[in-house]
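This is the structure I want to talk about, given as structure tokens.
Excluded from the complex is one protein chain; the other protein chains are retained at their positions.
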Amino acid sequence: MITLGVDIGSLTGKALILKDNEILAWDMTLTGPDSVETGTAVTNGALAKAGLELEDMDLVVSTGYGRIVIPFAHKNVSEITCHAKGANWFFPSARTILDMGGQDCKAIRCDAAGKVTDFAMNDKCAAGAGRSMGIMAELVGVPLADLGGLSLQAQGAGVPISSVCVVFARSEVLAYLRGGVSKGDILAGACEALASRVRGLLKRVGTAPDFVISGGIAKNVGVVRRLEESLGMKASICFEPQIVGALGAAIFGRELLAKRAAAAAGKGAAR
Amino acid sequence: MIHAGIDVGSLWTKAVVLKDGAVAGWSVRPTGDSAREAADEALRDALAPLAATPGDLGGAVVATGAGKRAAQAARETAAEIMCAARGAAFLRPGARGVLDMGGESTRVVRLDEKGEILDYALNDKCAAGTGVFLDAMGAVMGVPVDRMGPLSLESDADVNITSMCVAFAESEVVSQVHRQTPKKDILRGLHKSIATRIAGMASRVGLTEGCVAVGGLALNSGIVWWLEEMLRARLVVPENPQIVPALGAALIAAGRGERG
Partner (left out) sequence: MRANYGYADGSGEYFITVDTDACDGCGDCARACPKGIFEIAPDDYDEPKARVKDEHAKTLGAVCPGWHAACAAHTGPNCHTACARSAIAHSW
């Protein structure tokens, strides 16, 4: 059974091909102004890597930001469901999942089968999403990819950033820079500020081990470390945290096909 | 007798001078990096029409706003909500509410028929619905801030800016601009977004007909239009709405002076 999962996020689009229970191939690209184009491009990328055609897919499931309309998808499933399934595939003991992309943050509780029992999502406020890190990196003048590591070089907890709002925090940070505060200390304050937004969201759904982090934020060691410390749980992160959604979509497709096959077999037996 | 009020905002500093209970001079200047200097200069400018200096005030100055403690000439300070209420009630006796829409904060105040405060709501923690939002979008679109309101009113298209958040709205605007959506249509959507934030506060406090709109954003005809739509009530916008809180501060200075 071969299924394709397509996840179009606000910053990146991902496609993943699952054959039986193995990841065959996957691809990721930046999301352009047209999500259908992005979905097509990234799907073609994954297909090329697998040496397959779209017709070889038994089912195509799409997910992502908003009600995405991918014309070749057979079903569209919520990102919440997909992230839980994907995290559960990598870590069957996962019960609390934090997923953060550029524009949103999701806190998810799931059961042993990867089914969602509780969730909260914030996509309204940039202070609680990856966007805040992009703003800070630009303000302080460091590459986004280095932000987390630099924040760990701070002496202690870094400087406090009292404004929740990133727009208001700008003037605080500019004042720190003018005052000669080190970049490490400022970035430590920024990571701590983001971590505290995340803690609020996690508190809403409650936390229980094991703890999984997915999405771009998993690559920010500064935020990850701070969350682990305050939650008292180690964070499990898979080899490519940004494909968890697409993987979950492909798994959902596989499970749906299995359910349909079982239902059809049941009908056959009843005759 | 002359009295003065200084409103030291995060973005703009305003000063109003009263002589025998009537406005004799006023000024507005950017706060910039030094709130202290801005407060001094604003006061001097407001005193100029009377050919008076801060010394002539004898300390009858009240300061308000985010930077109120930076105003050296002021012996006392007053809360922004009090000043907005006093200023509005002076210009419009019997007004039952005030919408103070500033550069980095929004206040909504409900008043009784005598101008006493019954209830209020304050947002100074989230840039949504504040002047910063407008400034940021104006910069992204290359439209001067004072043109944004009138331009937005020229549109009747339904361009939805789904974010109230400044940072996210910026991205939405950028992609709309890429898609070559007409600027006036984007502006209409932006003004709706700002008004949604403010109207939400207003309906929670329960504002009714004839509220006074003050603060810098009251100068924006697009925001006023959307607010009137959403609140289903007319707003009163005085001339020079951005100095009304400073006027209120000056009135408080006069009131305290009389009480000795």
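Letters A and B mark the chains as written, and numbering starts fresh at 1 in each.
Operating definition for what follows: a residue touches a chain if its C-beta (ideal position, glycine included) is under 8 Å from a C-beta of that chain, and two chains touch if they have at least 3 such contacts.
This structure is a prediction, so every number in the text was calculated from the model and none was measured.
J.: Who does the absent chain touch among those shown?
T.: A, B
J.: With the full complex in mind, choose from A:V36, A:L52 or A:M121 the residue touching the hidden chain.
T.: Going through A:V36, A:L52 or A:M121 one by one, A:M121 is the residue touching the chain not shown.
J.: Of the residues A:C165, A:A218, A:C238 or A:I251, which one touches the chain left out of the display?
T.: Answering carefully, the residue with contact to the hidden chain is A:C165.
J.: Out of A:A188, A:V205, A:L227 or A:L247, which touches the unshown chain?
T.: Looking across A:A188, A:V205, A:L227 or A:L247, the contact with the absent chain belongs to A:V205.
J.: Which one touches the absent chain: A:V6, A:V42 or A:V77?
T.: A:V77
J.: Among B:A24, B:I186 or B:M201, which one is in touch with the chain left out?
T.: The missing chain is touched by B:M201.
J.: Even though one chain is hidden, which residues of chain B still touch it in the full complex?
T.: Within chain B, the residues touching the omitted chain are 123, 125-128, 160, 162-165, 196-197, 199-201, 203-204.
J.: To test your reading of the contact rule: which positions on chain A touch the chain that is missing from view?
T.: The missing chain touches chain A at positions 66-67, 77-78, 81, 116-125, 127-128, 163-165, 168, 197, 200-201, 204-205, 252.
Just so we're on the same page, only the chains that are shown with their structure count from here on.
J.: So the centre of each chain is just the mean of its C-alpha atoms; given that, what is the distance between chain A and chain B in Å?
T.: The computed centroid separation for chain A versus chain B comes out at 40 Å.
J.: Enumerate the contact residues on chain B facing chain A in the complex.
T.: 104, 125-127, 132, 136, 163-168, 171, 175, 178-179
J.: What does chain A use to touch chain B in their complex?
T.: Touching chain B from chain A are residues 33, 103, 124-126, 131-132, 135, 163-168.
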